[in-house]
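I have a structure here, written as structure tokens, and I will follow up with some questions on it.
A single protein chain has been removed from this complex, and every other one stays in its place.
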Amino acid sequence: MDSGKIAALLKSVYEREIEPGEAMESLKDLPFKDMGFACIDHHRVLRKGFPEVIFCQNKTPEQVVSIAVSQISQEETVFGTRASKDTLDQVEKNIPGAEIDREASLFWRKSRFWEPKENTKGTVLVCSAGTADSAVARETVRTLDILGHPSEELFDVGVAGIHRLLARRELLLQASVIIVVAGMEGALASVVTGLVACPVIGVPTSVGYGSHLNGLVPLFSMLNCCSSGLTVVNVDNGFGAACAAAAMNTK
Amino acid sequence: MDSGKIAALLKSVYEREIEPGEAMESLKDLPFKDMGFACIDHHRVLRKGFPEVIFCQNKTPEQVVSIAVSQISQEETVFGTRASKDTLDQVEKNIPGAEIDREASLFWRKSRFWEPKENTKGTVLVCSAGTADSAVARETVRTLDILGHPSEELFDVGVAGIHRLLARRELLLQASVIIVVAGMEGALASVVTGLVACPVIGVPTSVGYGSHLNGLVPLFSMLNCCSSGLTVVNVDNGFGAACAAAAMNTK
Amino acid sequence: MDSGKIAALLKSVYEREIEPGEAMESLKDLPFKDMGFACIDHHRVLRKGFPEVIFCQNKTPEQVVSIAVSQISQEETVFGTRASKDTLDQVEKNIPGAEIDREASLFWRKSRFWEPKENTKGTVLVCSAGTADSAVARETVRTLDILGHPSEELFDVGVAGIHRLLARRELLLQASVIIVVAGMEGALASVVTGLVACPVIGVPTSVGYGSHLNGLVPLFSMLNCCSSGLTVVNVDNGFGAACAAAAMNTK
Amino acid sequence: MDSGKIAALLKSVYEREIEPGEAMESLKDLPFKDMGFACIDHHRVLRKGFPEVIFCQNKTPEQVVSIAVSQISQEETVFGTRASKDTLDQVEKNIPGAEIDREASLFWRKSRFWEPKENTKGTVLVCSAGTADSAVARETVRTLDILGHPSEELFDVGVAGIHRLLARRELLLQASVIIVVAGMEGALASVVTGLVACPVIGVPTSVGYGSHLNGLVPLFSMLNCCSSGLTVVNVDNGFGAACAAAAMNTK
Amino acid sequence: MDSGKIAALLKSVYEREIEPGEAMESLKDLPFKDMGFACIDHHRVLRKGFPEVIFCQNKTPEQVVSIAVSQISQEETVFGTRASKDTLDQVEKNIPGAEIDREASLFWRKSRFWEPKENTKGTVLVCSAGTADSAVARETVRTLDILGHPSEELFDVGVAGIHRLLARRELLLQASVIIVVAGMEGALASVVTGLVACPVIGVPTSVGYGSHLNGLVPLFSMLNCCSSGLTVVNVDNGFGAACAAAAMNTK
Amino acid sequence: MDSGKIAALLKSVYEREIEPGEAMESLKDLPFKDMGFACIDHHRVLRKGFPEVIFCQNKTPEQVVSIAVSQISQEETVFGTRASKDTLDQVEKNIPGAEIDREASLFWRKSRFWEPKENTKGTVLVCSAGTADSAVARETVRTLDILGHPSEELFDVGVAGIHRLLARRELLLQASVIIVVAGMEGALASVVTGLVACPVIGVPTSVGYGSHLNGLVPLFSMLNCCSSGLTVVNVDNGFGAACAAAAMNTK
Amino acid sequence: MDSGKIAALLKSVYEREIEPGEAMESLKDLPFKDMGFACIDHHRVLRKGFPEVIFCQNKTPEQVVSIAVSQISQEETVFGTRASKDTLDQVEKNIPGAEIDREASLFWRKSRFWEPKENTKGTVLVCSAGTADSAVARETVRTLDILGHPSEELFDVGVAGIHRLLARRELLLQASVIIVVAGMEGALASVVTGLVACPVIGVPTSVGYGSHLNGLVPLFSMLNCCSSGLTVVNVDNGFGAACAAAAMNTK
Partner (left out) sequence: MDSGKIAALLKSVYEREIEPGEAMESLKDLPFKDMGFACIDHHRVLRKGFPEVIFCQNKTPEQVVSIAVSQISQEETVFGTRASKDTLDQVEKNIPGAEIDREASLFWRKSRFWEPKENTKGTVLVCSAGTADSAVARETVRTLDILGHPSEELFDVGVAGIHRLLARRELLLQASVIIVVAGMEGALASVVTGLVACPVIGVPTSVGYGSHLNGLVPLFSMLNCCSSGLTVVNVDNGFGAACAAAAMNTK
């Protein structure tokens, strides 16, 4: 939090190198400027050492590329989510070394300073119910990777064939945090939470039709889960789930 | 549709026993008058041989008792659902021989002509997730009994402890129809439907709190069930589920 | 459920052919691995002997074709629902022998092993209210056919001209299960259920405008039906209704 | 509209009996006071010759009685709707000659000047689906009576037993306006509108349970009616339906 | 109602020109065909003498043209609503003599038998709040014209400048039925209903943004109108309002 | 904001009266502790000179009385809103000099230091549509009085009789801020906003029935108002409207 | 409002220059005709001296250009909001001197008579939470400019990094009115309102995803704000917020 700067300032006053009035001017904004919360938009929560994240949804391809170029010039890791096809095309053309995951609508480029987190509790397990949920699941997995947390995927373990899930119980029991990505009625989150003791995060997806209400049904379903220990993020918010899981997975 | 009557009429015209104008008058209403469908309100679907059902919700205790007395005087079986405490008190005092289930808010009195159905496919299994759903589950079981269909109960098999359900798999596989009564997030219906081949009917219940939306959450959850073979009735409508199950359970 | 395998294992232990520790390892997953529930996604409920169903909604044309090709190579029947125009074009080009119903957005190719079910109770009648509902009605009919159940269609019998429905009463009374496909206010399901004793399944459709709420109005309308015996599936879910009807139509 | 008063004033000015300035003062409010829109709250639409209506819902018993007494003292007809049990008790005790309909939660006392309307087109038919809707149906019938329009009731003709309705077709065809009072799924309004040529007004009721949404389901159901000629009023608004029917039934 | 055909048939039997059995065959469908309910979809309510209406929303341009051509070949008036641009293009190219209103998304071609209704009470006034509502207002006016009822338009009289409406009070008072087409908050319907004694029909429109809920806001607003005498149709349903107004405007 | 304290501290460091480390400790919390925002709960926004407001809704009568007594002991003005009957009874018994408005569910006791605001722009006009809205209107008026702003009331000017409102136009034009309290369809706010140039605040009320949605209908209605210049507060939030009006009415 | 005309009329009668009958005719409409409220659609509220505003959303590019040309020919300022890309292209081509803000979807052309308002209280501050809200924020700022009110922008001060907002506290405290434009959960409005004494207007935006409900979430969030002094306009309604702010900012 750089209290060092304030200490230095106070010392200068003590040493009479600068006058109280001048010091007061400097102090006015310091506490805020140096606080280092570093959050600009809803992706910027990621702390120092973590890359700045570009939430591309309401930005033009040009804006995205220009932010990325500027970050790279400062040797930062770049990570862009919810990027349109157009944006990804522009990134591909203009950002050498960028890796692109079109299914998950994101791209990234790790800087040479990037390295995995050391103080993690274990592995984050990302379960998804069907292939239809895989775009959100991949956003989750990619974000965890960028955040430096190890993850494992368990795909296609829907409740309609509960035995498939039960067969992987060991995997479930070894995870330090579990993220369940599920659309339709979202029952997978309830069943998984009933099987484990670690924290479980539910990510409802907007996959479905009819009275699915664009994901509100699995969202409410998870919120009313009869197994305790489940918490929930917004519909399709794989990124947010990964950030929360990273917080939980930090010793 | 008694085309016989029409044929006879046409013959009379041909024989000039009656005139065209007169015949035309007779024809006007005939098809409808002879139809003979027996349904008055939403409980009256029950066909002949089945008792008339009294839906007590919007009737005074006096009205209910008076309908019941009149049915008994005609040696009919009496069955009253959604009865208030007051109504049940009045029934207890005024209808000798009436049996009362206060938890399920209903009463009945079988006539001496009542007998179980013969052409049933098998047993209807009624599963419920928690003790909180038991009032609805009991309405279901009682209705099946009055309709003359054999049923079995499987209580307290919620998804939070999926092993308890799996332990009863044999019971599930033997049923000819399964009714799943579940509140909270309603996931039990999904899991059960994934385990069996017979028809499954979901009854969402209004038990819950917070974003439970008075039962709309399990209702929508069941409608979006990822296992096929599940159909759904209105929230808390154990009676309706039993009627539908009886139709399905008839050979 | 292959309890035979477990019995054999126990016998081997008794015969001291294998040691308890080794047996324990084998036992751990067996019950699940052998359970044989065949469901992967919400269409996979269809049991053995029935084709695997491809739910195309969230798959690319390439993915769909590749699954279909693989199924055909194993002499399986192929059935794909909710396929986009692009997907159907690819199927037409790449799957020889595939039949395509563009109005119902599906395709199929029966294997030489396909044959109609034998133990059916009778004919499933599919009623629809208007030409606007015909895409869903056709999905229903096609699914029933693939499932091996005989069906009959009764189109354009909306409530606004109730006499048209009444004229077909005999057809209604002969069915063993009835599926009512209806948009707008969904009243057809209520009227039909009032006329028959067999199970009726309501399929609300998303056809309408204004306060139609994308099909929620007929959905809720059917759930609040005053005739008992009606159960409901999700909006536009003709496939699910057919699966449930098949379960009900099995002796 | 009492343009007579304004004419008289202008004449007085012309006759120089009063001065322009004084006349102007008088004119300031006159046009409004005498316009005769006469509406204070949502019941006050009733024109001259019609009684003032007291909407009791948010008034104390004392307030209601005091308004009624004041109206009676001016030889006006009194009509109070949505009155609580307490209010009706107070009315019974304090308003001699008041007639009370406790089921419909209203009371009235016709003045000696009250008389039926002369320029009516015919009879307004009030149909209701079940006994549960009868409170609203009675409010409708009572209001029509107070408004001086002849009405007839057709109770207990729900859609679940469609033949009962069809048997009364003649009654339906003779009506000049039909009001359909229906809860549950509200399908009765659709069916009736399909059978007649006169205007039909739907009154959804709040009777039901589960996903009935306090009457929103039959409301939306009626709004999406596939038969044209149906218009709708608010849930439980029998009074409003009667007012609209009176307007339609006026030659 | 063409009871003439039935009368003729009966006469032929009486005259022994045809045999009873043969007559019976003919009668089988006649009562329904001739009953005159005549409704196939929600536009077909229009009685004989009135044209069949083609609800184009879920039909291909080819289907629409083919229905129209068939109607014209029988010298019927053609009226098509909710037609897409493509459909109108096809109509323009293939239906000689068809008139097209692209703003209102409809077309028509009156047959030589078409003539205005004789037994109307007066003129139907169609008020709309803003230019944005004019598409729906025009559908209303066109439908009234086809139905043979005289109408007048009063455009651009929104509540935001209430004086503009009040200046037209005479027009309002002369109408026999008023249709108010309004989006945004729909307050125009309340104000108009407060000013007149004739029936008023509210048509909420889907014009708006933000929390407008696609027209649900003006819909609910109108249903909660504090002036009695207002009834409401579905959002954007100008056609339905015109049909209901025609029923009300018939002596 | 007491930057004085910081200046003094810096001066002490400069004078070497305290050491940098010690100064740093003192600085850590100062900026926050001295900020002086006075808000504890949603009523406490009122700045110095204004009374502390007690939001009674979730407090026991005892808690309310005890807070009030403590405020009085410090010679503060007391103002309690949303007080239950029980709370008002306790206040009456225990707070000498407290004035109580039972209709508005509030009480107050001005201290001897209370005085009207001086820098107001003019009078705040509070309009309400019907007697049913008067509880909320009175909360508004009482709050304005306590805040020291002059107000005037204009009751019973609903849209159903628009002339009554127009007759008071002068009053409307003289106000510096107008608050419109309206339930039902909330159209009064639209009409008033169309008539004036000053800021208008809409307060939707929960008075109504049927599809009124507990005040959401007038709320949405006001938000979609076609006259610009209207802003809105929460349903029944007369207090909040008064606070906002006070802010707007301050020069 | 021109009582002069009425006085003159009365004087003419008094002078017997015109007869009472004739005067009565003249009086009938006068009060309304002379009222002079200038509102046609929801943007036309702007009084004389202010430009007419063109709400382009439901108009064709041709209609918009033609209105603009006509206004310019009368030396009026032109201001068009919610213009599509097509409309802006047409404006660019056909309206010389028009300035266009494509991000805010609007255009304008000030006449030579345009000048800033003189009687303003101060500066309106427009805060926005993220770059995603900037289109709405710019509509707000542009409208304020056209209305002649000085404004300042404070962009990118979301709640996720609260220090950034706090660092600008002085700017907040100097504003005479603050407009907060915020999507996501809309918390910025609560925090800002807690910091200042001036009126705050919240503009929820439709930016977000998942359970964001197209802006209903920040809308409801702001309505339930625990800080008093906040009023709210419709989702994305930057124009309306600017109009209301202008009213509040007028001395």
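Order as written gives the chain letters A, B, C, D, E, F and G; numbering starts at 1 within each chain.
One rule holds for everything that comes next: a contact is a pair of C-beta atoms (placed from the backbone, for glycine too) under 8 Å apart; a residue touches a chain by one contact, two chains touch by 3 or more.
Not measured: the values here are computed from a predicted model.
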**OP:** Based on the whole complex, identify which of G:14, G:155 or G:220 touches the chain you can't see.
**Re:** G:220
Subject >> Contacting the left-out chain in the complete assembly, out of A:65, A:106 or A:230 >> reply: A:230
**OP:** Identify the residue among G:61, G:148, G:208 or G:240 that touches the chain left out of the display.
**Re:** G:208
**OP:** Using the touch rule from the top, list residues of subunit A that touch the missing partner.
**Re:** 37, 39, 41-43, 45-47, 121, 193-195, 197-201, 219, 223-235, 239-241, 243-244, 247-248, 250-251
Subject >> Footprint left on subunit B by the chain that the document does not show >> reply: 130-132, 156, 158, 160-164, 166-167, 184, 207, 209-212
**OP:** Name every residue on subunit C in touch with the hidden partner chain.
**Re:** 3, 6-7, 10-11, 13-14, 16, 19-21, 23-24, 27, 31
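Just so it is clear, only the chains that are shown with their structure count from here on.
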**OP:** Can you check how far apart subunit D and subunit E are, centre to centre, with Cα atoms defining each centre and the answer in Å?
**Re:** 27
Subject >> Touching two or more other chains - residues of subunit F >> reply: 130, 158, 160-162, 166, 184, 193-195, 210-212, 223-227
